[in-house]
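Heads up, one of the protein chains got dropped from this complex, but the rest are sitting where they should.
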Amino acid sequence: MYPAPFRYHRPANLKEAILMLSTLGETAKPLAGGQTLIPILKLRMDEPTDLVDIGRLPDLRFAKNEGGWVEIGALSPHGWVARSDIAKAIPIVKDCAGGIADVQVRSRGTIGGSVSAADPNCDWPALLNTLDAEIRCAGPEGDRTIAIGDFITEAYTTALQPGELVTSIRFRTPPPGSGGAYIAYKKAAAAFPVVSVGVQMTVAAGNVCQDVRIALGGSGPKPRRAVQAEAELRGKTLNSQAWQHAADAVAAVAEPTDDVRGSSEFKRQLLRGLLLKAGDTATRRCANATIEGSHVYA
Amino acid sequence: MPDAINKVTIDVTVNGRKFRRQVEPRMLLVEFIREELGLTGTHIGCDTSYCGACTVQLDGAPVKSCTMFAVQADGCEVLTVEGLEKDGQLHPLQKSFSEHHGLQCGFCTPGMLMASHALLTDNPHPDRHAIKKAIAGNVCRCTGYQNIIKAVEAVAAGAKE
Partner (left out) sequence: MEMKFSGQFEVSPPPEKAFDLLSDPQKFAPLLPTFDSLEMKDANTAVVKVSVGIGKIRGTATTQMTLKEKTAPKHATYVGTGKVMGGAYTMISSYDLEPKGSGTLVKWQGEVQLVGKILSLAGGGLRGYAEQQIQSVVTSLQQAMSPEYQKEAAARKAAQAEKKSSGWMSGLMKKLRKHEESAPAAGATADEAVDAGVLLAGYTGPAMTAADATAVVSEPLHSFARNGDFSAAVTAHQGDKWVHASLSRKEDGRLVRGRGLFVDDYKVAGMLHMGLVRSPYGHARIVRIDTSKAEALPGVVCTLTGKEVAAVANPYMQIGPGEAQNIKDYPMAVDKAIYQGEPVVAVVAENPRIAADAAQLVEVEYEPLPAVTDWQTALEDKSILHPGLGTNHHWHGVYEYGDLDKAFAEAATVIKIGQLDFHRFASTPLETNAVVATWTPFGGVEFFCNNSFPAIVIQMIAPSLNLSIDQIRCKTMDVGGSFGNKIGNYPYMALAALASRKAGGRPVKWVETRTEHMQAGGHGSERAYLDTEVAVDKEGVITAIRAKHIDDCGAYPRYEPLGCVIWSQVLPACYKLRNIRIDFNQVVTNKGPSSPNRGYSRLQQLWFMERVIDICAHELGIPADEMRLRNYIRDFPYTTPNGCVYDSGNYPLLLEKAKELIGWDEWKQKQAAARAEGRWIGIGIGTTLDSGTNNFGQARIVNPYLPFSGNSEVATIKLDLDGTVVVMLGSTPSGQGHETTTAQVVADELGIRPDMVEVRTGFDTTFNSHGGHSGSYASQFAVTGLSAAHGACQKLKKEMKKLAAFALEANEDDLEFGIGQQGPEVRVKGTDRSINYWGLSAMVNINTAGQPPELADVTLNIRHVYRPPFKIPDTDKKFGNLTLTYASQLHIAVVEIDTRTYVPQILAYAAIDDCGSVINPKIVAGQVHGATAHGIGAAMMEAYIYDKEANLLTSTFTDYTPITVMNMPDLAYGDIETPSPFSYNGAKGMGEGGGAPLHTICAAIQDALFDKGVVVHNTFNPPSDIYRLLKNPNRSGFVKVERRAA
(Lines give C-alpha, C1' and ligand atoms only; values in the text may rest on other atoms or scores of the structure.)
Protein backbone atom coordinates (compact mmCIF):
# COMPACT_ATOMS: atom_id res chain seq x y z
CA MET A 1 0.00 0.00 0.00
CA TYR A 2 1.79 3.03 -1.25
CA PRO A 3 0.47 6.59 -1.41
CA ALA A 4 0.59 8.37 -4.74
CA PRO A 5 3.50 10.81 -5.08
CA PHE A 6 3.14 14.26 -3.57
CA ARG A 7 5.30 17.30 -2.96
CA TYR A 8 6.33 17.77 0.64
CA HIS A 9 6.48 21.14 2.38
CA ARG A 10 7.78 21.97 5.77
CA PRO A 11 6.69 25.44 6.82
CA ALA A 12 8.72 27.14 9.54
CA ASN A 13 5.77 28.74 11.23
CA LEU A 14 2.01 28.94 11.22
CA LYS A 15 1.93 31.91 8.91
CA GLU A 16 4.05 30.13 6.34
CA ALA A 17 1.83 27.08 6.59
CA ILE A 18 -1.29 29.11 5.94
CA LEU A 19 0.37 30.87 3.07
CA MET A 20 1.40 27.59 1.50
CA LEU A 21 -1.98 25.95 1.91
CA SER A 22 -3.90 28.98 0.66
CA THR A 23 -1.70 29.35 -2.34
CA LEU A 24 -1.49 25.73 -3.31
CA GLY A 25 -5.25 25.42 -3.19
CA GLU A 26 -7.47 22.47 -2.43
CA THR A 27 -5.17 19.80 -3.78
CA ALA A 28 -2.80 20.58 -0.92
CA LYS A 29 -3.50 19.04 2.46
CA PRO A 30 -2.12 19.77 5.88
CA LEU A 31 -0.33 16.85 7.54
CA ALA A 32 -0.39 16.90 11.32
CA GLY A 33 -0.05 13.52 13.04
CA GLY A 34 -1.26 11.78 9.91
CA GLN A 35 -3.27 9.11 11.71
CA THR A 36 -6.40 9.87 9.68
CA LEU A 37 -4.74 11.12 6.53
CA ILE A 38 -2.04 8.53 5.93
CA PRO A 39 -4.31 5.45 5.82
CA ILE A 40 -6.46 7.34 3.30
CA LEU A 41 -3.42 8.13 1.19
CA LYS A 42 -2.19 4.55 1.37
CA LEU A 43 -5.50 3.25 0.10
CA ARG A 44 -5.27 5.97 -2.59
CA MET A 45 -8.61 7.26 -1.55
CA ASP A 46 -7.11 10.70 -1.86
CA GLU A 47 -4.20 11.93 -3.92
CA PRO A 48 -3.20 15.42 -2.86
CA THR A 49 -0.48 17.04 -4.96
CA ASP A 50 1.12 18.63 -1.91
CA LEU A 51 1.34 17.88 1.78
CA VAL A 52 2.16 20.71 4.12
CA ASP A 53 3.72 19.19 7.23
CA ILE A 54 2.35 21.25 10.09
CA GLY A 55 3.40 18.59 12.60
CA ARG A 56 6.55 20.49 13.48
CA LEU A 57 5.00 23.92 13.94
CA PRO A 58 6.11 25.42 17.23
CA ASP A 59 3.91 26.27 20.20
CA LEU A 60 0.84 24.28 19.29
CA ARG A 61 1.25 21.52 21.84
CA PHE A 62 -0.12 22.73 25.13
CA ALA A 63 -2.95 22.24 27.58
CA LYS A 64 -3.81 24.95 30.06
CA ASN A 65 -6.56 25.88 32.46
CA GLU A 66 -6.62 29.64 32.86
CA GLY A 67 -9.20 32.31 33.43
CA GLY A 68 -12.10 29.93 33.41
CA TRP A 69 -11.11 28.31 30.12
CA VAL A 70 -9.43 25.05 29.32
CA GLU A 71 -7.44 25.35 26.13
CA ILE A 72 -5.65 22.57 24.28
CA GLY A 73 -3.22 23.24 21.44
CA ALA A 74 -4.14 21.75 18.09
CA LEU A 75 -0.98 19.68 17.79
CA SER A 76 -1.37 18.01 21.16
CA PRO A 77 -1.36 14.25 20.60
CA HIS A 78 -4.20 12.28 22.16
CA GLY A 79 -1.88 10.31 24.41
CA TRP A 80 -0.20 13.48 25.60
CA VAL A 81 -3.59 15.03 26.40
CA ALA A 82 -4.60 11.87 28.26
CA ARG A 83 -1.61 12.28 30.57
CA SER A 84 -2.00 16.02 31.04
CA ASP A 85 -3.18 17.70 34.22
CA ILE A 86 -6.29 18.70 32.31
CA ALA A 87 -7.22 15.05 31.88
CA LYS A 88 -6.56 14.41 35.56
CA ALA A 89 -8.85 17.23 36.54
CA ILE A 90 -11.56 16.53 33.98
CA PRO A 91 -12.08 12.78 33.71
CA ILE A 92 -14.23 12.92 30.58
CA VAL A 93 -11.23 14.31 28.71
CA LYS A 94 -9.21 11.31 29.80
CA ASP A 95 -12.00 8.90 28.80
CA CYS A 96 -11.87 10.33 25.31
CA ALA A 97 -8.18 11.08 24.77
CA GLY A 98 -7.01 7.90 26.49
CA GLY A 99 -9.50 5.73 24.65
CA ILE A 100 -8.88 6.82 21.08
CA ALA A 101 -7.70 3.89 18.98
CA ASP A 102 -4.52 2.41 20.46
CA VAL A 103 -1.43 3.71 22.21
CA GLN A 104 0.50 3.96 18.94
CA VAL A 105 -2.15 6.09 17.27
CA ARG A 106 -2.42 8.18 20.42
CA SER A 107 1.32 8.91 20.18
CA ARG A 108 0.87 10.59 16.81
CA GLY A 109 -2.74 11.63 16.25
CA THR A 110 -3.61 15.17 17.31
CA ILE A 111 -6.76 16.81 18.62
CA GLY A 112 -6.61 19.45 15.88
CA GLY A 113 -6.29 16.87 13.14
CA SER A 114 -9.07 14.77 14.57
CA VAL A 115 -11.56 17.61 14.89
CA SER A 116 -10.68 18.86 11.40
CA ALA A 117 -11.36 15.39 9.97
CA ALA A 118 -14.90 15.69 11.37
CA ASP A 119 -15.55 11.98 11.15
CA PRO A 120 -19.11 11.38 12.38
CA ASN A 121 -17.97 8.35 14.38
CA CYS A 122 -14.80 9.67 15.91
CA ASP A 123 -14.25 10.60 19.50
CA TRP A 124 -13.07 14.20 19.73
CA PRO A 125 -15.96 15.73 17.78
CA ALA A 126 -18.49 14.00 20.03
CA LEU A 127 -16.58 14.91 23.18
CA LEU A 128 -16.09 18.53 22.17
CA ASN A 129 -19.80 18.79 21.58
CA THR A 130 -20.38 17.46 25.06
CA LEU A 131 -18.11 20.17 26.44
CA ASP A 132 -19.58 22.93 24.26
CA ALA A 133 -16.12 23.68 22.95
CA GLU A 134 -14.92 26.39 20.63
CA ILE A 135 -12.47 25.87 17.86
CA ARG A 136 -9.87 28.55 17.35
CA CYS A 137 -8.57 28.87 13.83
CA ALA A 138 -6.06 30.89 11.90
CA GLY A 139 -6.31 31.47 8.21
CA PRO A 140 -5.58 33.86 5.39
CA GLU A 141 -8.42 36.05 6.61
CA GLY A 142 -7.07 36.14 10.14
CA ASP A 143 -8.01 34.40 13.35
CA ARG A 144 -11.50 33.37 14.38
CA THR A 145 -13.25 31.25 16.96
CA ILE A 146 -16.06 28.94 15.90
CA ALA A 147 -18.47 27.11 18.18
CA ILE A 148 -18.12 23.33 17.72
CA GLY A 149 -21.73 23.13 16.62
CA ASP A 150 -20.96 25.48 13.74
CA PHE A 151 -17.48 24.16 13.09
CA ILE A 152 -18.57 20.74 11.89
CA THR A 153 -21.03 21.44 9.14
CA GLU A 154 -21.61 17.99 7.71
CA ALA A 155 -20.02 14.55 7.71
CA TYR A 156 -16.27 15.05 7.15
CA THR A 157 -16.87 18.71 6.48
CA THR A 158 -15.93 21.73 8.56
CA ALA A 159 -16.30 25.47 8.34
CA LEU A 160 -12.55 25.74 7.71
CA GLN A 161 -11.79 27.82 4.63
CA PRO A 162 -8.95 26.92 2.28
CA GLY A 163 -5.71 27.62 4.05
CA GLU A 164 -7.34 27.85 7.42
CA LEU A 165 -6.04 25.70 10.27
CA VAL A 166 -7.22 24.82 13.75
CA THR A 167 -4.81 26.28 16.30
CA SER A 168 -6.48 25.29 19.54
CA ILE A 169 -9.65 24.06 21.17
CA ARG A 170 -11.12 25.59 24.28
CA PHE A 171 -14.04 25.07 26.59
CA ARG A 172 -15.22 26.50 29.90
CA THR A 173 -13.58 25.02 32.99
CA PRO A 174 -16.26 22.82 34.57
CA PRO A 175 -17.51 24.28 37.85
CA PRO A 176 -17.10 22.38 41.13
CA GLY A 177 -19.52 19.49 41.48
CA SER A 178 -19.07 18.61 37.83
CA GLY A 179 -18.33 15.26 36.38
CA GLY A 180 -18.67 13.51 33.09
CA ALA A 181 -18.09 10.33 31.19
CA TYR A 182 -17.54 9.46 27.58
CA ILE A 183 -18.15 5.87 26.42
CA ALA A 184 -17.88 4.47 22.94
CA TYR A 185 -18.83 1.06 21.66
CA LYS A 186 -16.31 -0.38 19.25
CA LYS A 187 -15.27 -3.82 18.06
CA ALA A 188 -11.63 -3.28 18.96
CA ALA A 189 -9.29 -0.49 19.95
CA ALA A 190 -8.10 0.22 16.43
CA ALA A 191 -11.59 0.07 14.91
CA PHE A 192 -13.77 3.14 14.55
CA PRO A 193 -16.32 3.71 17.27
CA VAL A 194 -19.76 2.54 16.21
CA VAL A 195 -21.61 4.92 18.48
CA SER A 196 -20.59 6.94 21.53
CA VAL A 197 -22.13 8.99 24.29
CA GLY A 198 -20.68 11.88 26.24
CA VAL A 199 -22.34 13.20 29.38
CA GLN A 200 -20.99 16.18 31.30
CA MET A 201 -22.97 17.54 34.20
CA THR A 202 -22.96 19.51 37.40
CA VAL A 203 -24.80 18.12 40.35
CA ALA A 204 -25.93 20.28 43.24
CA ALA A 205 -26.83 19.26 46.78
CA GLY A 206 -29.66 16.77 47.01
CA ASN A 207 -28.56 15.01 43.86
CA VAL A 208 -30.19 17.67 41.71
CA CYS A 209 -28.83 18.04 38.23
CA GLN A 210 -27.85 21.65 37.91
CA ASP A 211 -26.61 21.48 34.38
CA VAL A 212 -25.94 18.78 31.82
CA ARG A 213 -24.81 18.38 28.24
CA ILE A 214 -25.17 15.16 26.31
CA ALA A 215 -23.71 14.52 22.87
CA LEU A 216 -23.81 11.44 20.67
CA GLY A 217 -21.30 10.15 18.16
CA GLY A 218 -22.13 7.89 15.25
CA SER A 219 -25.68 9.08 15.41
CA GLY A 220 -25.93 11.19 12.30
CA PRO A 221 -23.70 13.00 9.85
CA LYS A 222 -22.25 15.04 12.67
CA PRO A 223 -22.17 14.78 16.45
CA ARG A 224 -25.61 15.28 17.82
CA ARG A 225 -26.63 17.09 20.96
CA ALA A 226 -29.39 15.26 22.83
CA VAL A 227 -31.18 18.40 23.92
CA GLN A 228 -34.38 16.69 24.98
CA ALA A 229 -32.44 14.18 27.03
CA GLU A 230 -30.70 17.06 28.76
CA ALA A 231 -34.08 18.63 29.50
CA GLU A 232 -35.21 15.39 31.12
CA LEU A 233 -32.38 15.77 33.63
CA ARG A 234 -31.70 19.46 34.07
CA GLY A 235 -33.09 20.84 37.30
CA LYS A 236 -34.35 17.44 38.37
CA THR A 237 -33.41 15.00 41.03
CA LEU A 238 -31.30 12.31 39.44
CA ASN A 239 -32.96 8.95 39.80
CA SER A 240 -33.36 5.95 37.59
CA GLN A 241 -36.63 7.23 36.21
CA ALA A 242 -35.05 10.49 35.08
CA TRP A 243 -32.24 8.56 33.45
CA GLN A 244 -34.69 6.24 31.72
CA HIS A 245 -36.45 9.26 30.27
CA ALA A 246 -33.17 10.72 29.15
CA ALA A 247 -32.22 7.39 27.59
CA ASP A 248 -35.50 7.31 25.69
CA ALA A 249 -34.82 10.82 24.46
CA VAL A 250 -31.33 9.80 23.35
CA ALA A 251 -32.71 6.86 21.39
CA ALA A 252 -35.30 9.13 19.83
CA VAL A 253 -32.92 11.82 18.66
CA ALA A 254 -30.20 9.53 17.27
CA GLU A 255 -30.18 8.69 13.58
CA PRO A 256 -27.46 6.09 13.21
CA THR A 257 -27.13 4.39 9.84
CA ASP A 258 -27.67 0.72 9.07
CA ASP A 259 -24.37 -0.93 8.28
CA VAL A 260 -22.29 -4.03 8.95
CA ARG A 261 -22.08 -3.03 12.60
CA GLY A 262 -25.81 -3.31 13.01
CA SER A 263 -29.18 -1.86 12.28
CA SER A 264 -30.12 1.68 13.09
CA GLU A 265 -32.63 0.32 15.57
CA PHE A 266 -30.01 -1.70 17.39
CA LYS A 267 -27.64 1.23 17.55
CA ARG A 268 -30.33 3.39 19.09
CA GLN A 269 -30.78 0.78 21.80
CA LEU A 270 -27.05 0.64 22.24
CA LEU A 271 -26.92 4.42 22.69
CA ARG A 272 -29.61 4.10 25.28
CA GLY A 273 -27.54 1.57 27.17
CA LEU A 274 -24.37 3.61 26.83
CA LEU A 275 -26.12 6.71 28.15
CA LEU A 276 -27.15 4.83 31.26
CA LYS A 277 -23.60 3.59 31.75
CA ALA A 278 -22.09 7.01 31.12
CA GLY A 279 -24.70 8.66 33.34
CA ASP A 280 -23.85 6.33 36.16
CA THR A 281 -20.14 7.05 35.93
CA ALA A 282 -20.68 10.79 35.49
CA THR A 283 -22.91 10.96 38.56
CA ARG A 284 -20.36 9.20 40.68
CA ARG A 285 -17.60 11.40 39.36
CA CYS A 286 -19.64 14.48 40.29
CA ALA A 287 -19.29 13.18 43.82
CA ASN A 288 -15.52 13.01 43.31
CA ALA A 289 -15.33 9.24 42.88
CA THR A 290 -12.28 8.08 40.95
CA ILE A 291 -13.39 5.72 38.21
CA GLU A 292 -11.23 4.62 35.34
CA GLY A 293 -13.24 4.91 32.18
CA SER A 294 -13.40 2.17 29.59
CA HIS A 295 -15.06 1.82 26.27
CA VAL A 296 -17.15 -1.21 25.42
CA TYR A 297 -15.21 -3.54 23.12
CA ALA A 298 -16.99 -6.49 21.52
CA MET B 1 -0.10 13.66 -9.38
CA PRO B 2 2.27 16.66 -9.14
CA ASP B 3 4.68 17.18 -12.00
CA ALA B 4 7.88 17.29 -9.95
CA ILE B 5 8.54 15.59 -6.66
CA ASN B 6 11.06 16.97 -4.24
CA LYS B 7 13.27 14.42 -2.59
CA VAL B 8 14.02 15.10 1.01
CA THR B 9 17.23 14.54 2.92
CA ILE B 10 16.53 13.25 6.39
CA ASP B 11 18.63 12.43 9.40
CA VAL B 12 17.29 9.59 11.46
CA THR B 13 18.97 7.80 14.34
CA VAL B 14 18.03 4.16 14.30
CA ASN B 15 19.03 1.91 17.17
CA GLY B 16 21.64 4.45 18.16
CA ARG B 17 23.21 4.85 14.72
CA LYS B 18 22.77 7.97 12.65
CA PHE B 19 21.65 7.67 9.08
CA ARG B 20 21.33 10.40 6.47
CA ARG B 21 19.29 9.40 3.46
CA GLN B 22 17.49 11.09 0.63
CA VAL B 23 13.94 9.79 0.29
CA GLU B 24 10.79 10.30 -1.69
CA PRO B 25 8.31 12.16 0.53
CA ARG B 26 5.81 9.34 0.18
CA MET B 27 8.17 6.75 1.61
CA LEU B 28 6.65 5.33 4.77
CA LEU B 29 8.81 5.01 7.85
CA VAL B 30 8.37 1.25 7.72
CA GLU B 31 9.69 1.15 4.16
CA PHE B 32 12.60 3.34 5.17
CA ILE B 33 13.48 0.94 7.97
CA ARG B 34 12.98 -2.21 5.89
CA GLU B 35 14.11 -1.19 2.44
CA GLU B 36 16.60 1.65 2.97
CA LEU B 37 18.21 0.30 6.12
CA GLY B 38 17.60 -3.40 5.56
CA LEU B 39 16.16 -3.94 9.03
CA THR B 40 13.42 -6.39 8.21
CA GLY B 41 12.30 -7.23 11.74
CA THR B 42 9.64 -4.52 11.51
CA HIS B 43 6.74 -6.08 9.59
CA ILE B 44 3.72 -4.98 7.60
CA GLY B 45 0.48 -6.83 8.34
CA CYS B 46 -2.31 -4.51 7.22
CA ASP B 47 -3.12 -1.29 5.36
CA THR B 48 -5.22 0.53 7.87
CA SER B 49 -3.19 0.96 11.04
CA TYR B 50 -5.00 -1.91 12.77
CA CYS B 51 -2.46 -4.68 13.31
CA GLY B 52 0.60 -3.05 14.87
CA ALA B 53 3.14 -5.46 13.30
CA CYS B 54 5.06 -2.35 12.24
CA THR B 55 5.31 -0.87 15.74
CA VAL B 56 8.60 0.88 16.49
CA GLN B 57 9.44 3.57 18.99
CA LEU B 58 9.92 7.14 17.91
CA ASP B 59 11.68 9.22 20.54
CA GLY B 60 10.55 6.60 23.04
CA ALA B 61 6.87 6.53 22.06
CA PRO B 62 5.36 3.52 20.32
CA VAL B 63 4.15 4.37 16.80
CA LYS B 64 2.88 2.44 13.81
CA SER B 65 5.64 2.95 11.29
CA CYS B 66 3.26 2.17 8.42
CA THR B 67 1.23 5.23 9.35
CA MET B 68 4.09 7.70 9.25
CA PHE B 69 6.21 9.09 6.49
CA ALA B 70 9.96 8.78 6.83
CA VAL B 71 10.20 12.56 6.44
CA GLN B 72 8.20 12.91 9.64
CA ALA B 73 10.90 11.01 11.51
CA ASP B 74 13.57 13.47 10.39
CA GLY B 75 15.67 14.42 13.41
CA CYS B 76 14.15 11.67 15.54
CA GLU B 77 15.42 8.56 17.25
CA VAL B 78 13.90 5.28 16.19
CA LEU B 79 14.17 2.05 18.12
CA THR B 80 13.34 -1.18 16.31
CA VAL B 81 13.28 -4.78 17.47
CA GLU B 82 16.85 -5.14 16.24
CA GLY B 83 17.88 -2.56 18.83
CA LEU B 84 16.56 -4.45 21.84
CA GLU B 85 19.47 -6.84 22.20
CA LYS B 86 22.40 -5.16 23.93
CA ASP B 87 25.95 -6.53 23.88
CA GLY B 88 24.77 -9.95 22.87
CA GLN B 89 22.25 -10.04 25.70
CA LEU B 90 18.62 -10.41 24.81
CA HIS B 91 16.29 -7.94 26.47
CA PRO B 92 14.35 -9.58 29.32
CA LEU B 93 11.17 -9.20 27.27
CA GLN B 94 12.67 -11.15 24.38
CA LYS B 95 13.68 -13.92 26.76
CA SER B 96 10.33 -13.89 28.46
CA PHE B 97 8.39 -14.12 25.19
CA SER B 98 10.34 -17.28 24.39
CA GLU B 99 10.10 -18.72 27.89
CA HIS B 100 6.35 -18.23 28.07
CA HIS B 101 5.74 -19.23 24.46
CA GLY B 102 4.43 -15.76 23.70
CA LEU B 103 5.13 -16.23 20.02
CA GLN B 104 4.36 -18.82 17.40
CA CYS B 105 4.86 -17.68 13.81
CA GLY B 106 6.80 -14.68 15.05
CA PHE B 107 5.34 -12.20 12.59
CA CYS B 108 3.62 -9.99 15.16
CA THR B 109 6.39 -10.47 17.71
CA PRO B 110 8.59 -7.45 16.87
CA GLY B 111 5.58 -5.16 17.12
CA MET B 112 4.41 -6.80 20.33
CA LEU B 113 7.89 -6.46 21.80
CA MET B 114 8.16 -2.81 20.89
CA ALA B 115 4.71 -2.01 22.26
CA SER B 116 5.32 -3.85 25.52
CA HIS B 117 8.82 -2.42 25.80
CA ALA B 118 7.35 1.07 25.57
CA LEU B 119 4.84 0.16 28.26
CA LEU B 120 7.47 -1.12 30.67
CA THR B 121 9.70 1.88 30.08
CA ASP B 122 6.82 4.10 31.00
CA ASN B 123 5.31 1.93 33.71
CA PRO B 124 7.54 -0.85 35.06
CA HIS B 125 4.71 -2.31 37.16
CA PRO B 126 1.68 -2.50 34.92
CA ASP B 127 -1.33 -4.55 35.93
CA ARG B 128 -3.01 -6.95 33.53
CA HIS B 129 -5.43 -4.31 32.29
CA ALA B 130 -2.60 -1.89 31.53
CA ILE B 131 -0.79 -4.62 29.61
CA LYS B 132 -3.89 -5.33 27.56
CA LYS B 133 -4.34 -1.66 26.79
CA ALA B 134 -0.71 -1.37 25.74
CA ILE B 135 -1.02 -4.12 23.14
CA ALA B 136 -4.62 -3.39 22.15
CA GLY B 137 -3.38 -2.09 18.81
CA ASN B 138 -1.34 -5.20 18.03
CA VAL B 139 -2.90 -8.25 16.43
CA CYS B 140 -1.54 -11.72 17.07
CA ARG B 141 -3.23 -14.48 15.09
CA CYS B 142 -1.42 -17.37 16.77
CA THR B 143 -1.27 -17.12 20.55
CA GLY B 144 -4.70 -15.89 21.58
CA TYR B 145 -2.66 -13.30 23.52
CA GLN B 146 -2.59 -15.47 26.66
CA ASN B 147 1.12 -16.14 26.74
CA ILE B 148 2.04 -12.66 25.53
CA ILE B 149 0.32 -11.23 28.58
CA LYS B 150 2.10 -13.78 30.77
CA ALA B 151 5.45 -12.91 29.20
CA VAL B 152 5.02 -9.20 29.90
CA GLU B 153 3.69 -9.88 33.39
CA ALA B 154 6.72 -12.00 34.17
CA VAL B 155 9.11 -9.20 33.20
CA ALA B 156 7.06 -6.70 35.18
CA ALA B 157 7.16 -9.02 38.19
CA GLY B 158 10.92 -9.41 37.77
CA ALA B 159 11.29 -5.64 37.72
CA LYS B 160 9.55 -5.41 41.08
CA GLU B 161 12.09 -7.59 42.80
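Note that the chains are named A and B in the order they appear, and that numbering of residues resets to 1 at the start of each chain.
Just so we're on the same page, contacts are C-beta pairs under 8 Å (C-beta built on N, C-alpha and C of every residue); 3 or more make two chains touch, one makes a residue touch a chain.
If you're wondering where the values come from, they're calculated on a predicted model, not measured in any experiment.
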Taking the full complex into account, find the residue in B:Leu37, B:Leu58 or B:Ala156 that is in contact with the omitted chain.
-> B:Leu37
Touching residues on subunit A - with respect to the absent chain | 1-2, 4-5, 7-10, 15-16, 18-20, 22-26, 36, 39-40, 43-47, 50, 53, 119-120, 140-142, 154-157, 185, 187-192, 220-221, 256-263, 265-267, 269-270, 272-274, 276-277, 296-298
List the subunit B residues touching the unshown chain?
-> 1, 5-11, 14-15, 17, 19-22, 24-26, 34, 36-51, 53, 71, 74, 80-82, 84-85, 88, 90, 94-95, 97-99, 101, 103-110, 113, 132-133, 135-149
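One rule holds for everything that comes next: only the chains that are shown with their structure count from here on.
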Where subunit A and subunit B are represented by their mean Cα positions, the distance between them in whole Å | 28
Counting only contacts in the complex, subunit B reaches subunit A at residues 1-2, 4-6, 8, 24-26, 28, 47-52, 55, 58, 61-64, 66-69, 71-72, 115, 118-119, 133-134, 136-138
Along subunit A, where are the residues that touch subunit B in the complex?
-> 1-8, 10, 31, 34-35, 38-39, 41-43, 47, 49-51, 53, 55, 79, 101-105, 107-108, 188-191
